[in-house]
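Here the complex is missing a single protein chain, while all its other protein chains stay put.
Note that the chains take the letters A and B in the order they are written out, and that residue 1 is the start of every chain.
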Amino acid sequence: MDRSDLYIIVAGCGRLGARLASELSRTGSSVVVIDRDPSRFAALTAEFSGFHLTGDAIEQEVLRSAKIEQADCFLATTNQDNINLMLAQVAKVIYGVPLVMARIYDPLRSPVYERLGIDTISPTELSAQEFLRMITARAGLEPASALRNGR
Amino acid sequence: MRAILAGEGKTLYYLARQFTAKGHHITIVDRHPDECEALARRLEKSVVVLGNGSDPAVLEDAGARQADVLVALTPEDQDNLIACQVARQMFGVPRVLALVNDPDNEEIFKRLGVTEAFSATRIIATLLEEQAALEEVINLLPMAEGRIQVAEVVIGEKAPARDKTLQELDLPADTLVAGIIRAGDVHIPRGNSRLYLGDKVILIGRPASFGEALRAVAGEEA
Partner (left out) sequence: MATQKPRILIADDEKNIRFTMTHALERSGYEIAAAVNGEDALKQLEAAEFDLLLLDLRMPGMDGMEVLREAAERYPGTRVVIVTAHGTVENAVEAVKLGAADFIQKPFSPTEIRDLVAQILDRGHIRTEEAHDYATHLALAKRSINQRRLAAATAYVKQAIAADPGRPEAFNLLGVLQEIEGDRHGALKNYRIALDLNPSYEPARRNLSRSGEPPIPGTLSLG
C-alpha cells in the first residue's frame, strides 16, 4: 500500500482537525472527519475530498460506522484532552489501528499513554520547544542589558 | 480503607456519608466550587479537594499515593476512564472503579484497565426485567456469581404451564425444571410429569433466558 492510499479517521473538526484532514486529503489519503457539530465541517478547505460523519466519536456506534477497524491511522483532535486520550486508546487497543495520535493540551499525563503506543502531541510543549530553540539560536547576541549599560 | 471518590452531585455526598460512618477514610474530588463548599460543611470527617479527578496534580493532593481505591462517578465517561488510569498508573492505586454512562463502554473500560466498570443503565434495565417477574415467583436467587438463577414459581390459574407436561412446555434450551413441590412433597420431575394448579416449581437457568422461562411457566405479568 503506498502512502497516498491510507484510510485515515480524524475525530474533531476544530482548527487542527480541519487543517489535518484537508492536508491529508489533498495528498491523496482517504479521510473521514467526525464531529458532533456539522457546522464545523465548513472549516474544511475546498481541496478536502473525503467523508464527513456527524456524531459523537466517543460512542462506539459512531466509530463503527466510520469503519474504524479498517483505518490505517486515527487522529484524536477534539478540544478535550480526556476525550482524545480515550478515543486514542479505543482506536489502538480495541480496534487495533496501527498509527494513533492524540492532541493533548496538558503534557503531564503523556508518559502514561506513550507506554500504550499512543503518540501524544502537546501544543504547549511544541511552542515551548520552538521558543527555546530560537532563543538558543540567537544566544550569540549580546544581552540587551550589556548594550544599554555600555552606552 | 482509604478511598477517593471523584464525581459530582448528590450521590457523592451520600456515598461519602455512608463510608465515613463505617470508619473509612474518604477524600472527595469535585470540580464544582459550590458543591465542594457544601460537601466540606456537611461532611466534617471527609477531605474535599476542588478539581478534576483526571488531573494528576489534583489526585496527588487528594492523597492518591496512599489510597486503596478510587471511584470515578462523573457524568462524563472519558473523565472517569482517565481518572482511573492516572490513579492506577501514576499513583499505583490498586482498585479503580468507574461509572459508565454509555453502557457500550462497560466492556471497553474493563479492557483498558478499569478494575470494575458499572453501567447505571444496565443495572436499572436488569432490575426492571427482574421486576417484570411476577407475583407467582416466590424467590429469585442468583447463584454462581449471578451466572445461574434459581426461582420458585407457583402455578397460578392462568399459568401457561398449568395442566401441561414438562415436555409440552416451551422452555428455553438453557433452563431446567429441577423440582415440583406438591402438597408439601418434593417430586423430582421427568419429561412426562404434569403441572397442576397450586404446584410450586423450582426453575434453574441462565439469566439471559430466565425471563423467557418464567413467562413460559407462569405467564405474562400476574
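Rule of thumb we're sticking to: a residue touches a chain if its C-beta (ideal position, glycine included) is under 8 Å from a C-beta of that chain, and two chains touch if they have at least 3 such contacts.
Predicted model, so just to flag it, every value in this text is computed and none were measured.
Looking at A:L53, A:I104 or A:I118, the residue that reaches the missing chain in the full complex is A:L53. Only one of A:G28, A:P98 or A:P123 touches the absent chain when the whole complex is considered: A:G28.
Contact with the chain not shown here comes from a single listed residue; of B:K45, B:R147 or B:R190, that residue is B:R147. On the side of chain A, touch with the chain left out of the figure occurs at residues 1, 5, 7, 28, 30, 32, 48-51, 53, 65-67, 69-72. By the touch definition given at the top, chain B reaches the unshown chain through residues 104, 147, 172-174, 206-209.
The rule is simple: only the chains that are shown with their structure count from here on.
Annotation: 38 Å between the Cα-based centres of chain A and chain B. Interface residues of chain A facing chain B in the complex, by the touch rule stated above, are 58-61, 80-83, 85-86, 89-90, 93-94, 106, 108-109, 112, 115.
If you check the complex, the residues on chain B that touch chain A are 54-57, 76-79, 81-82, 85-86, 89-90, 102, 104-105, 108, 111-112.
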